[in-house]
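Here the complex is missing a single protein chain, while all its other protein chains stay put.
Right after this comes chain A.
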């Protein structure tokens, strides 16, 4: 995402930068319940779950826990809101766009509050939340706000005496299940195209990070979306998530998370009602650094790619292939640069690296780091947790990593960069593609032929050339192979949220064309 969305227009560019945004004091979390029909509900079973600040280990608050019965309620509301003749279905497409713009305006108004909540709940640095997550969320909403009245069908010159045209209609009730690494951004990636196309939504935020999603519930109501159009069910995967995936009255499910759970979702969809499925899953993303590249740039981008969001990104640059002549220098520069990373309180403006999300993830990462050491990779730096500090892990770099090692094959989802050596272009393409994943990839080179041929050869949904994590609302995003099904963002995402209806009319006489 762009680093700074605060530039209002070109005139401001030469003026003094505004003061850094500050976290907001949040005395009490206002929205902790289940959001159905624009109202707040307690869970039917009466259960709650705590959400924890990963930087301190302290409970922030209890949240009403949605389960199957609550999902049923939400689906009923969503179905009623989306039925023929409802306010939502009769609304002009351009008016749906106005509502999405209004929601974006409200996010802008609440930007500091939302960034604070996001930072508290995920542990990501406040300034990252403010400039990356919020900026991306607002831009995604505005982008899809513009699409609402531009979702064109076509007319087709069919054979013989027929008139044929298509309408792109909403799919219906869309279930969405989102992860904890970018709670707000993933929320918008799901709801913005779904609502732009005229669907209704039942969305489950991750149990680790429900706070910003629920805050958005209040903004959805304030923006003026009709009741039932968007419903938020905080809860756990095996209960609320499974209820969504296997629900007979949900027409489509979109999931972002692990490949393992993605397979469960797709199986549940098939076993229930063949609901449409889009999946954005894991990655083990190769970065290929050629000797002719701008090495400083390559070191910076690959390192940011590996450590951004504490490595908790499906796009994490976790396999870095460096051409032999520059390998040693690359490792050296990477290790030097890692020393500048500031670990600390996410709400402090200097902090660039926060804690992992929870104990489970923390343990899993350290276990994989251990395996790397055992399997013979060279630990260049990091490799352990901060002493006496909860869930913080030092940024970790391994060199001499071999393709067969676990750290080279499994998604670590932590701040661990694996650096491999390669000799030829053919070899590195084979090795880069030798993975079940195919989400993103990057190539660093000054040679245009190499950039074009390598980017064409890589099996990945996104290839970055001389950059990393350059994600935009306008560009499609999604995975080859077991990194996912379908695409989010861009015009492409609209196809995932519409059914195409072909209407063919028999005409009685040949049309004079």
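Before moving on, here are some points about what is shown:
Following the convention adopted for this analysis, a residue touches a chain if its C-beta (ideal position, glycine included) is under 8 Å from a C-beta of that chain, and two chains touch if they have at least 3 such contacts; residues count from 1.
The working rule: contacts and distances are computed from a predicted model.
The subunit not displayed here is recorded in UniProt as "Retinal dehydrogenase 2-like", chosen from "Large ribosomal subunit protein uL14m", "Retinal dehydrogenase 2-like", "Autophagy-related protein 101" or "Serine/threonine-protein phosphatase 2A 55 kDa regulatory subunit B". Listed residues A:97, A:170, A:286 or A:311: the one in touch with the omitted chain is A:97. Across A:291, A:457 or A:470, the residue that sits in touch with the chain not pictured is A:457. Residue-wise, the contact with the chain that is not shown comes from A:145, picked out of A:145, A:338 or A:385.
Of the residues in chain A, those that touch the hidden partner chain are 2, 7-11, 13, 93-94, 97-98, 101, 139, 142-143, 145-150, 152, 163, 448-449, 452-453, 456-457, 473-474, 491, 505, 507-509, 511-513.
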